Structures are given as structure tokens and as C-alpha cells.
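So the structure is just underneath, and the comments pick up after that.
Left out: one protein chain. Kept in place: all the others.
Coming up: subunit A.
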Amino acid sequence: MADYCSDDNRLNLKVVFYGPALSGKTTNLMQLHTLLMPERKGELMVLETRDDRTLFFDMLPIGLRGSSGLDLRLKLYTVPGQVQHDSTRKAVLSRADGIIFVADSLSAQQDNNAIAFGNLEENLEKVGLDIEALPLVIQFNKRDMADIVAEDVLQERWGPTPWSPLQMASAINGTGVVDTFRALLDRLYSVADNEFRLAERHGIDRAAFVDRLSAGDAHAPV
């Protein structure tokens, strides 16, 4: 849940990268760390275990200041994708303000995508969040690989859902990562502005929110 502290005029928002194991959640976060240069950017904290598999989570804090002096911080987390770390996933997911679901484009991984999405629905319910109300963007990663499901098939499959259109990415090459993040920021703004009156009270409109939090590192080519 968004956490506003009026004493410090500080607003904490939490975005969680969710998805099946090895779909590229940590790669997304590392690319954002490289590609983004928002006004404030903290250290990328990566808690991988051996074999480069996430055991607990990764975290990247970024932020900006509003005209009112609002200290707006966005903490980006990844969850461990492996099935056995479900209790850790649930703990990281709790109080999330937005979700980026990183799916695997490989044809062979479609079942795992569905299982992971079901797990997301289930865990959101357990931590008391409503999937219908939560800003959620779905990214199909690994578009650079062979033997992937075609984009039009995916778009058609997910067309009737509230999360259409899907974002396509190749996180390893840095493509689609910032676009996915901007799509999420756009959806997150609607909810956050509704609750905290970002434009009215703090002078942060939609464009400022999205552009300033996703500002590029000297417009690095992606």
C-alpha cells in the first residue's frame, strides 16, 4: 500500500516485478538501473544466490521531488520466481502499488506463465489486494529468442483482459524495458493521483510523473 508520511511530506510507492522463474525479472531491473537517470536513484540491491537465481528479492529505489517539496519514492522489487519460494514472494508482494508481470515468450514456457499468473492472483488475494484495481502491466520478454509465440497471437489471446495491450521486450538487450516501465507508471499515476492528489497538491501531472521517473541516462539508445 502506498505509504504517505505527512510529517516528512514523503510518499513511498512500491512496484513489484512478478513472473515465472527465469523470465527476466532481475534483468529488467538491472536494465532500468542502467538506462534510467531519474532525479534520484539509489543503489541497486541484488540478492542473488548461486547460479544467479534470486533467493530473496532485488530492489532499486528511485525518486523525485514535487513543487510542494513532496519526496516521492518508488521502490522497484523483484520476487523469486521459483515455485518453492512462495512465502517470500507473498511477503515481497504485500503492500504493492503496481505489478509488472514478466512473462516468458518461449513457446515451451506458456504453461509456466499461466501457473505464475494464477499464483499472482492467489497471492494478491492472500495479501488483501484486488487484481482488478491494482495497476498491472504484462510484458512478454525474450523476443530475441527463437521458438517464441508470435506477438499477434499473444495480443489476441490477452485482448479481452484489462491488461491489454501487452508489452514486448528483450530485456537482455534493453529493448522494451523502459516502455514497459512507462506503461506501468501511466497506470500507477491514475491510482496515486486519485488518492494523493499529485497534480493538485504537489504539482506533479501525469506527464511529469511518467517522464521524470523514466528519464533516460543521457537518452541512451535502446
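Everything below uses one rule, namely that a residue touches a chain if its C-beta (ideal position, glycine included) is under 8 Å from a C-beta of that chain, and two chains touch if they have at least 3 such contacts; residues count from 1.
The rule is short, and it goes like this: contacts and distances are computed from a predicted model.
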item: Omitted chain (choose from "ABC transporter ATP-binding protein", "histidine kinase", "Spore germination protein (Amino acid permease)" or "Acetolactate synthase") - UniProt protein name; value: "histidine kinase"
item: Residue, one of A:7, A:43 or A:130, that touches the chain absent here; value: A:43
item: Touching residue (missing chain; options A:95, A:143 or A:201); value: A:95
item: In subunit A, positions touching the absent partner; value: 14, 40, 42-43, 45, 47, 55-57, 59, 61-63, 73, 75, 77, 87-88, 90-92, 94-95
